[in-house]
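My structure is below; once you've seen it, I'll send some questions.
Note that one protein chain is taken out, while the other chains of the complex remain in position.
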Amino acid sequence: MITKVQKKSQIKVITGNAAAAIAAKLARPDVVAAYPITPQTEVIEQISQFHANGEMDCELITVEGENSAMNAVMAASLAGGRVFTATSSWGLVFMYDAILAAAGARAPIVMVNVNRETPGIIAVSSGQQDMISTRDAGWIFLIAEDCQEVLDLVLQAYRLAEDYDIQVPVMVHYDGFYLSYLSEGVDVPIQEDVDRFLSVLKTQPERTKLVPGGRLGCGSHGILGGYLELRHKHVSAMERAKAKFQQIDKEYEEIFGRSYGGLVEEYRMDDADVVLVGSGSMCGTIKSVIDEKREEGVKAGLLKMRMYRPFPSEAMIKALKGKKAIGVVDRSLCFGFKGGPIYTELKAFETKLGGSKMISFIDGIANTDITKINVATMIDTTCDLAAGKNVREVTWVSYPEAQEEGGL
Amino acid sequence: MSEVRFHGRGGQGVVTTSKILANAFARTGQFGASFPMFGFERRGAPVTAFGRFSDKPIREKTQIYNPDIIVVLDPSQKNSPAVFQGLLPGGMMLLNDADNKVGVSHENLRKLGIINANKIAVEEIGLSIPNTVVVGAFARMSGLLDIEPCCEALEDYFSGKKLAANIVCARRGFEEVELFDL
Amino acid sequence: MTEKKKDNLTKVMDYLKHEDPFSKGVAFCPGCGLELLLRFIPQVMGNDIVITGTPSCSAPVLLGQNNQSWHTLSYFGTLMTGAAANATGLARYYRKAGIKNTVVCFNGDGTAADIGFGNLSGAAERNEPFIYICYDNEGYMNTGIQKSGTTPFGATTTTTPFGSASKGKNLRRMNLALKMAMHKIPYAATATLSDLDDLAKKLLKAKEAKKRGFAFLHVFAPCTTGWGFAPENTIEVCRRAVKTNYFPLWEAENGKIRMTKTVKKPKPVSTYTELIKKFAHLSQEDLQILQDDVDYEYCMLGGLSLLEGECRLPASLED
Partner (left out) sequence: MSSNKYFKHEGPWSDSNDPLMCSDTGDWRTKRPVVDKDKCIFCGFCAIYCPIQVMEMVEESYFSPDLDFCKGCGICAKECPKNAISMMPEGDFKK
């Protein structure tokens, strides 16, 4: 008979940034390296305070820039350490070369990226453009909807990144200015439960590690066939990550009592005719509007992407197949395409959706707020599409001027 | 669900007011969510924060456009149109003001609470940071929660002598707020 | 006869206590200063070092090919932008895990002085516990001889060619080692291949200093191919660089500079440049500019080294 641990998890009212910092602390990383940037700053401040209080026994490297943060954690993780870093926007872009190197080196890094706009303008505003700018770097991308999920995903990310069968770095994204600064109740698990959840990794074979005198070197040139082999191994690991993440989500539920459905979360999808596809903090608002629309008799549902890379195409096709109309909400742009990035990618699977029609919504970029009214507009427009009405392929929800001018 | 908008200036603890209230709601088994409106936070600059308080989980992650309650920590903004923007019918307003006369009006405003929070704060903590007084006054005016969870919530933000002084602030806010039905 | 001969053996041999971990046949040019330096370091410091490297002349040998390797050292190879940060990550993790280590971050002047200087400076400021060695061949040799921050005045490279409107590089070189010493790190030094006993001593001092934090070594390593001198002259070029004060040898503990070799009667810099084709086009006037720059730099250094006696590190600042 197992004696139940007396300590219990606690609800704490904290920001998404604090949730990320606490999750990092609970994962007991060996090395943390980070550089502050709005809206991520609080993450590294909190970790610094934990470290200063002696609550976090890690090597804390207060680097001189994000590029060094990524380079430091990459090397530390390949030496065998558990690592953590956090950034946002321009910081993510300043890391870009190291992000590619870390993925290619298969360094199991866990990083938090607090989404913020990137291109051109020094815009301190929300948006997922930074995520899109790095989507083909070979990292696994997970996206959180609320502060609780920030904490849960960071813990799940360690299981995924460091899994012997995966060994791919994981980036946990959450919306800056929304979840970063939003204070809400978060169920903070106790250390023993987190240790138990992560202990599975200790039962696996050891990954290759850089040891002094170990006669192993990391960063070998892949010559001809060797390079191809590495690329194929990487892509194969990304594919395996889908089933692995599904399994990790289930195991997480067994210990912590929370599950999100794995790669995608389906909200009122069973009998839905029209579906919005979304990701991140907008999903909470969408759920709330869907409930109101359901009262009016509109059969709307939400498909929330929790995993963006690898693209969970099978799970999405399964959930979306046969729906009358799908509106994909993008918080970023896909320059050179009219529709948003997720829309453009999902469009590749259109023939497998059994005739579902698709449209693209662009909102929540460049300091715009995805309001309940905006979401209602999106659902109405998707209903129009389902009803066979003539609907624009791409709608900039907060920028009707574009449509008036006869533009996109 | 009650949607609350907080108006003040950098240095008054506007965002913290909203955070403490969210914390207090969570302590009663209810739900609270608080976040600041984006912008550069500098001492003296106008600051807006949002709070949602409910007995059900709060999922909305948007700014608040139609508040049920407005809380004004900076008296100089009390007649600003931005403060009343979108106020729903039957709305409430909590005002930190040395002048306890009803000097504001709005068609949707039905209840007004006035508290001289700066004065109490100076007396208790020696600084004119009105936020914890306003927390107590909010509990009383809104009737949404008792003062005890508010005092408990302060433990997450203060400690030692500061905590004790701020608890006194919150209690005095709760007791001394003057309520007017309009 | 044999006994007498044994006494002649250079004392440098005494420093070579460890095996050469490199394969005999590696792809460096004949007469390459980098190759000598790279083989020398582990023979002095030991084979249990972890070396980090970046794309450069050293990379084709330092990094492996597929599963194969040119040497038995543990190495980590990535990007020029983050070399010092890579070494930081390694050294910090080993410290946390209690793994005995000597991390050597080995880079050319392109990484150290130019693209990777930001994180080199950051690592020095944080006094990270590893050794950074810059082999300075005064340009980007691996990409085909382009100008770097340490390329001296007048030198031709493929991006500072000689022409009617250009003397080669029209700018003066930066003094990387002095910049690093000014971070007040436990140890910073210059060295070159003609003075191998001096180099060996400094490698061992750096290894010792690493226990207190950051150690930086700036090693002058001429490039026969990129500079245009006969392969057999590599060591002679180094020797003349020292004898003309073109590359003075010094060390600095906590920023306090001490000359490790003083040249009694420095030769004119032309005795150095005459060996090297990249300076061949320079007129007497141009050479004077280079001479003036060398003199000026040496004067600054000399002034700083004179502070040695008066300038004591306060006990409160000792580790």
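Letters A, B and C name the chains as they come in the text, with residue numbers starting at 1 for each one.
The rule is short, and it goes like this: contacts are C-beta pairs under 8 Å (C-beta built on N, C-alpha and C of every residue); 3 or more make two chains touch, one makes a residue touch a chain.
Everything quoted here is computed from the prediction, not taken from an experiment.
Of the chains displayed, those contacted by the omitted chain across the entire assembly are A, C. When the whole complex is considered, the residue among A:28, A:51, A:207 or A:372 that touches the unshown chain is A:207.
From the set A:16, A:65 or A:217, the residue in touch with the chain omitted from the display is A:217, counting the whole complex.
Only one of C:230, C:280 or C:306 touches the chain withheld from this view, namely C:230.
In the complete complex, the hidden chain is touched by one of C:20, C:125 or C:286, namely C:20.
In the full complex, chain A touches the omitted chain through residues 78, 104-107, 165, 167, 207-208, 215-223, 225-226, 229-230, 232-233, 236-237. In the full complex, chain C touches the omitted chain through residues 1-2, 5-6, 8-10, 12-13, 16, 20, 23-33, 35-36, 39, 43, 63-73, 193, 196, 224, 230-236.
One rule holds in what follows: only the chains that are shown with their structure count from here on.
With each centre defined as the average position of its C-alpha atoms, the distance from chain B to chain C rounds to 63 Å.
Rounded to whole angstrom, the centroid-to-centroid distance between chain A and chain C, based on C-alpha atoms, equals 44 Å. One simple way to say how far apart two chains are is to compare their mean CA positions; for chain A and chain B this gives 34 Å.
Of all residues in chain A, none touches 2 or more other chains.
The residues of chain C never reach two or more other chains; the list is empty.
Every residue of chain C that touches chain A in the complex is listed here, in rising order: 47-50, 52-53, 63-69, 72-79, 81-90, 92-97, 99-102, 118-119, 121-123, 125-126. Considering their complex, residues 11-13, 124-126, 146, 175, 177-179, 181-185, 281-282, 284-285, 287-288, 367, 369-372 of chain A touch chain B. In the complex of the two chains, the chain A residues touching chain C come out as 30-31, 33, 58-59, 61-65, 67-81, 83, 97-98, 101, 105, 210-223, 226.
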